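The complex is shown incomplete by one protein chain, all other protein chains being positioned as in the whole.
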Amino acid sequence: MDRATTSAASTPHRSALVKRRSKSKSHRQSYRSCSGGAASRIGLTPALTARRLNTSRKAPKSLNITERVNAEHLALLVKTKWKLCYATPLYQFRHTMLKSYARQLSAFIVAEKQRGLAVEVEGAQNHFRASFSVLQGLAEADDPETILIQIHSKPLFSSSEEPQRCVWSGWLSCINGNLDYLHSLPQGFTCLPLFGSSGTEVLTTLVKSWCQKTFDCSFGPLEINYTSLQWFMALLTNCHTESNIQHLKMIWSIPVEPPLQVAFTVSPQDAWELWSSVRTATRDLADPGGCIDFEEVERFTQGLKSHFYRHFRLDLSAGSLKEVSTALGGASINGRVKISNSRYMITTLALLTECALLKMPI
Amino acid sequence: MSLLKPFSKLPNINTASILLVESEEHLQQSLADVLVEESSITVNVRLAKSLPLPKENDKDRPRIDLVVFIINLSSEQSFISAEASLKYLDPGYFLGKVCFMVTSARSAAVPTERMDAVRKLAASLHSPLLFAEHQTSEGVAAAAERLLGILKVSAGVVPMTTALYLSNLTRCTLPTDIEQPSFD
């Protein structure tokens, strides 16, 4: 896939070369522009990860991925609201050893329960079984395949005919991850930065601690900040011609005493018309592969805010955007996301992967 | 346009005056409480929501030695209001008598673009950029202490140092990768 171009200001031609000083074999050299040779003498370690999201990205194509992905898996991904975390690269993770991982995780859960650390509300009698599977078909280019983890349970003393319920599901994914970053990882590391979970907090912590122990990675909360929420809003509104968004709802929170919440819902056709009016004239709207610049996204949000201001004389910029939702999906600032339409799964996950990669510590 | 001028009045002995400009009007109050407790010099604190300042107070207002813009990164309006207030300052202030203080910089909900915009603003005005933690009293005390350091120099009570000299050392600089949106 063609990498989206960077910000409008063209980056100056790099004049100096700085070698990465590290004991391990450096896999790539980073080009940095330095003023004088001072910077290189100080030995700045170039950042492997980006500091901000791309300022322009491709408009989401409606991808019918139902042929690529197992229908059951897709159904699971689509109907659930996921809580997102970021995960640092996993060491010695093999896609071929999934069955073994499943056994290890089941044993780990049992062991933790016996230690008394995990307190289940439903009673300690449940019998848990974990399963790992590959969610084939989501990955693009060099991405490692997405992994789906599920934990099934049934009460210990139930009959064997009773089916096991899936009480927890989670996935590790990397969609359209930055190729430079992926290639720069040392041998043995798999990059699956996006972790989504749905189920009790206890089980989520157990799965995370098992992963941390087994793959020497660490997890952290992934907040979806204002910029990413704006991207969400714009990208989903852009899809209106193909799939009806039915409404565009924003929830803002104003910091007054007591806190005021403003839910601003726009009718889909009007949202779409506002969006298309802010796209600059040079863009060919009919071309689905067109790029969207962040300036257009900002103008869209600004238009909505000014319409609000015209009526209520209340500046929404003084508050913070907490949640964005449409019929195609929604995201909130605390890292909860729902993708209701499988056609836009890839685009949404790509945006979220970028957010997760921004959180990588190095 | 009524500009706030830095040298249009005479200073007072052993006195320093600081102007805290904050759109939300939260942190400035707690900072003021800590600042006035300073014993070695008399600190006058003036609080404002934005500039320009009302003309009626011109006569009674002492010479302002340091103007601090407090920006809360969790609200976009905070930054916009601070930026709009800048044009009401006489350019003489930007020789070390202006300082930016930012709160909520560590909050993950804050987009990096906003932080970068504040950085760029501070760097272009050759002013220092301070980070403050406003939710605990220790954070407020630490922020007040840093402000006092710069204030004393700006007021001229520290021998051998002037505001311009200090600002050369403390001014905000942009990291070279600030324009770098992604890896290359």
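Of note:
Order of writing sets the labels: A and B. Residues in every chain begin at 1.
Throughout what follows, a contact is a pair of C-beta atoms (placed from the backbone, for glycine too) under 8 Å apart; a residue touches a chain by one contact, two chains touch by 3 or more.
The working rule: contacts and distances are computed from a predicted model.
When the listed names "P53 and DNA damage-regulated protein 1", "Related to GPI transamidase component GPI16", "Phosphatidylinositol-glycan biosynthesis class F protein" or "Centromere protein N" are checked against UniProt, the chain not shown comes out as "Centromere protein N".
Touch with the chain that is not drawn comes from one residue among B:27, B:53, B:89 or B:115, which is B:53. Screening A:166, A:185, A:254 or A:327 for touch with the missing chain picks out A:254.
On the side of subunit B, the interface with the absent chain consists of residues 19, 23-25, 29, 32-33, 36, 42-50, 53-54, 56-57, 61, using the contact rule stated above.
Contact between subunit A and the absent chain runs through residues 254, 256-267, 270, 273-274, 277-278, 299, 302-303, 306-308, 310-315, 318-319.
One rule holds for everything that comes next: only the chains that are shown with their structure count from here on.
If you average the CA atoms of subunit A and of subunit B, the two centres end up 37 Å from each other. Note for the complex: subunit B touches subunit A at residues 23-24, 74-78, 80, 108-114, 116, 176-184. Residues 6-7, 9, 11, 31-35, 39, 44, 46-55, 178, 180-181, 221, 223, 225-228, 255, 315, 317-320, 333, 358 of subunit A are the ones touching subunit B in the complex.
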